[in-house]
Each structure stands twice: as C-alpha cells, then as structure tokens.
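For reference, the structure is listed below as structure tokens.
In this view, the complex is presented without one of its protein chains, the others remaining in place.
Up next is subunit A:
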Amino acid sequence: MARRYDSRTTIFSPEGRLYQIEYAMEAISHAGIVIGARSKDGVVLAAEKKVTGKLLDMSGAKGQSYGGSGEKIFLLNSNIIGGVAGITADANSLINYARQAAQRHLFMYNEDIPVELLAQRLCDLKQGYTQYGGLRPFGVSLLYAGYDPHYHFQLYHSDPSGNYSGWKATCIGANNGTATSLLKQDYKEDISVADAIELVLKVMSKTMDSTTLGSEKLEFATLTLDAEKKPKAKIFNPAEIDALLHKHGLAKKDEERDVAAPVPSDQTL
C-alpha cells in the first residue's frame, strides 16, 4: 500500500506531499548539470551532455544553427537562452511552448518578452500538471538566462512544481549540491562576463565526472549586449568551446584530443 499516494499527481499524501512532483525532481537530479551565472554585463550558461556514445552521429551538430545545435542549451527568444535538465523529450515540448509564448508576446506588444514573464508562462503550464490530474508532470528544470530593459541581465530557475526564482548564480542536475557550494564560495558581486565565464567553467570542471573537459561533453552559451545595446545570444559551437577551454587551460592535452574535432583556423573567439 506504499503506492497509495504515489500514482496520481494531484493527490496529497497524508504528510502533505505530492510524490509525483518529488519523483520528477529526482529524475532531474540524475540529468547532466547546467550551471548559470549572472554578471553586470552578461549571463553565462554551461551544460554537461551525459551520454555520448562513440557511434552517435553528431556531424549534424558541428555547424551552428540559429536555435543552438545541442541537447541542453537552446535559444528561446532573441533575448533569452534556456538550459534544460531532465527528460529530453519533455524539455523539447517545453522549449517549443516557450518559443511560441515569446513570439506571441512579440506579436502583441512588438517587444522582446521580459525574462520573468517567459518564466511565468512556462510555470503556469507546469503548475497545471500539479493540479489537473490524469497526466504526468514535466520532468524538466530550466534555467533562463536573459536580458530585458526592466531588470537588465537576469537568471531564473524553474522546476516541475511550477516554482520559479531569480538567481545570481545557480545550477540544476546531477551534483548540484557540490556545484552550488562552489558557486557560493567563488561568486563575487559586480563580476564581469569574462569572470562569469571563468567561474562557470571552473565549477563545471570540478563537478563533472570526467577529468578533462571537451566539446563532446560540454555545451556553452553567453548573452551579452552588442554595440547597439541590443541583447546578443551566442551559443558556442564545438570548435569554439574547445578554443575557450584551451584558453582557460581546461582542455584535453593535444595527444588525447579527438581527431574528429580539430579547431578550424577561421574560428576565432
């Protein structure tokens, strides 16, 4: 009878808990980690790709597509990038929903959707699954890194219950306890985006299972302002990630490096 309060999302257990929501959060804590850090002139997201079998054909992901070619970091709108941890299929559906919500806002108001408003839109949807029964909640946590004229650079986190909160630096996924305490230790007020990149990479290298970082394990993105003060999202392609890691001394040694991923000479950072 232990399963009496487990099977439906909308039924409280006698202790006042919603088990399905807690199980969904558990699913997320096994997913690859996503770390975000906010600075005064930009936001940074980094994500760990979990399974990369040798036979998985990633040739399509070598180039840079508009929405990000990866599995974990996506462009939600021109001013917001999202990082996901959890069930990938659920995440894809949420990302589609987010992009639609953002475009709806653009259509109605002729402005990029404010970051918090987009987080709210997704949380309204997620909260619905904790109250209207018969279905499974989304097994996805998201990080939203964005910019809007109201509050400038922002970083939000949302979880399957529909809760959301704003952060200076945070993370979701496996080992998030270790990463959080590292971020707490090393985060400083008024850091620049370059410092934030360094911080995120450092925490990433310490929390990931593998000893050396490489583009086959890592996804990376930044959001800054361009010369016209418009938000500019940049989702790094594999060659750019390797170059970035190399710059920070976190890359693999040359002899270990994959033959398939040389740094093209025309790629600069």
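Quick note on the criterion: contacts are C-beta pairs under 8 Å (C-beta built on N, C-alpha and C of every residue); 3 or more make two chains touch, one makes a residue touch a chain; residues count from 1.
Definition applied: contacts and distances are computed from a predicted model.
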{"item": "Identity of the absent chain, which is to be given by its UniProt protein name, from \"Trafficking protein particle complex subunit 6b\", \"LSM complex subunit LSM5\", \"GPI transamidase component Gpi16 subunit family protein\" or \"Proteasome subunit beta\"", "value": "\"Proteasome subunit beta\""}
{"item": "From A:11, A:56, A:89 or A:117, residue that would touch the chain that is not displayed", "value": "A:117"}
{"item": "Contacting the left-out chain in the complete assembly, out of A:150, A:188, A:206 or A:230", "value": "A:150"}
{"item": "Chain not shown, touching residues in subunit A", "value": "108-111, 114, 116-117, 149-150"}
